[in-house]
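Okay, so here's the structure we're looking at.
Only one protein chain is missing from this complex, and each of the others stays in its spot.
== subunit A ==
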Amino acid sequence: MDGQSGFRDPSTIHFQQDFIRRYIIGSYWLIIVLALPLWWQTTSIERLPLPTSEVYLQATKKFQLPLELCADSAFSGHVPAMQDLIRQSASYLDAKIILGRDCSMYQFSGYAVLPGTQLAIQDKTLYCSPDLPVDNFTSVLLSLVAPPMDRRAAQYAPRYRLSFTLLNEDASAGQVIISWDIQKAIIQHISPITSALGTLHNFTIESQVQFHAPLAFEPQPLSDGTYGLTPEDLTVFINSAEWTLSSSSSNDPVLHFVLFVPSTKRRPLVILNSDGSSSNSSAFLIPQWGGVVILNLPPPPPTMQFLEASELRSSFSTFSRQLLTLLGYPRLHPSISSLRKTALTPWQIDSLLRQRMHENIVRSHDTLRSTVTLVSQIEGMPVDDKVHSQVQGSLKALHELFDFARTHLTLEEMLTLSARALTLSSKAFFHPGMLALLYFPAEHKYAVYTPLFATAMIPMLAAALRELAAWRKERKARAAAAVIPEGDKNVNEPNSSDTAVSADTDAMDAGR
């Protein structure tokens, strides 16, 4: 049953023919050639053009906010010095002091300085006695109109989270505070501030109680049985590694307020001055972060306790003072007394608004300029349409803000615009896509392509070159063979026999 197997000549098989082979190589190369524009399109960096010149132009502009102050004619002597001084200390204020006999009509819309028996402030009016020396008068008015920015204040953000934490250092060692009447304390002490400053920031308040919050260091025991915290200890007091003091539910900046209850072994805990003596206060402020109040409970301690609102009063008044400092609220000059019982006067709130607005504009200018400079300097940095639209939006907000005189914006609207400009410029600068190709030299690109494509292209190139050489040889052979039969035909014609001619041509056809 062994079949009679022989082999055909491979060159006679249909798929061995030249044109099949060339079609196959051609189809491979066709797809590669068609893929080249796709390669270009998928690996090109998207760099939308940013309005560079506009940003530079905007960054040079200075913001000037007009401020009108109506002073009674009794203070006419102090006025010229006042104006220069204000312009010197706060360049963004274009102060104009109007001397007028009757400032009463300004009482509802502007700021007025009126004569009075003592130094007092009420809403937007300052009562001052005319006999006050010039220096005192100027310092008082300056502190109201253009207060210096507190370095401890946190940077402006349109949304803030206030996080109140009750930390028991060690609940297992004895006394533990299981809960506190935080709602009432907030309503009593914190809500007035947040509602008064509601135009500036949007506040979210969260609170928690923790039962085991160990310190990362040992406070030094003092001679009288107390434990002291040196100023160096205060800098490392917050054990950020082990304490979780704020939830990670949003990206808003947080101001932390910590009520720390030391463990029974280390009670009472006092703060030491730099010279070693115990200080009176049991609270300290951490700039731009928050505040800590240490609660030393009286002995003998019951095992579990609930802190009433009355017991929290002193702690929370400390917290409210710390909150005002952290928000940058300017302090009243100590000689001024407030005629209303509220701690926050509209004059000071307005000053804070103006200060924050100026700060926002400066920061927006800086951020935009840095963004544009960075993009122009680094060739490999992509600029996608989100960054582009954010830069455009920030510029638009700044243009609207600088146009306030024409559109008659209120102070709150102007602050909102400045906040939006700041937010958009920060988002554009810190966009994650901008950092992608910062350290990506061109050599890395070759390292990525070569392993895959060089090894794949070698057989293709070899096959293509081989086919090209064979085709060229074939063409040459065909051209050479086309010459020969004419020559032979001339030789054969003297025979002039049809059969001989046809036989010769047949033989030559077979031999080709």
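FYI, contacts are C-beta pairs under 8 Å (C-beta built on N, C-alpha and C of every residue); 3 or more make two chains touch, one makes a residue touch a chain; residues count from 1.
Everything that follows uses one rule, which is that contacts and distances are computed from a predicted model.
Undergrad: Of the options "GPI transamidase subunit PIG-U-domain-containing protein", "Neutral amino acid transporter 9", "Histidine-containing phosphotransfer protein" or "TLE family member 2, transcriptional corepressor", which is the UniProt protein name for the chain that has been left out of view?
TA: Options "GPI transamidase subunit PIG-U-domain-containing protein", "Neutral amino acid transporter 9", "Histidine-containing phosphotransfer protein" or "TLE family member 2, transcriptional corepressor" narrow down to "GPI transamidase subunit PIG-U-domain-containing protein" for the missing chain.
Undergrad: Consider the whole complex, including the chain that is not shown, and state which of A:A74, A:L234, A:L339 or A:A463 touches that chain.
TA: Candidates A:A74, A:L234, A:L339 or A:A463; residue touching the omitted chain: A:A463.
Undergrad: Return the single residue from A:T43, A:Q220 or A:T450 that touches the missing chain.
TA: Result: among the candidates, A:T43 touches the missing chain.
Undergrad: State which residues belonging to subunit A touch the missing partner chain.
TA: 1-8, 10, 13-16, 20-21, 23-25, 27-28, 31, 35, 38-39, 42-43, 45, 436-437, 440, 448, 452, 463
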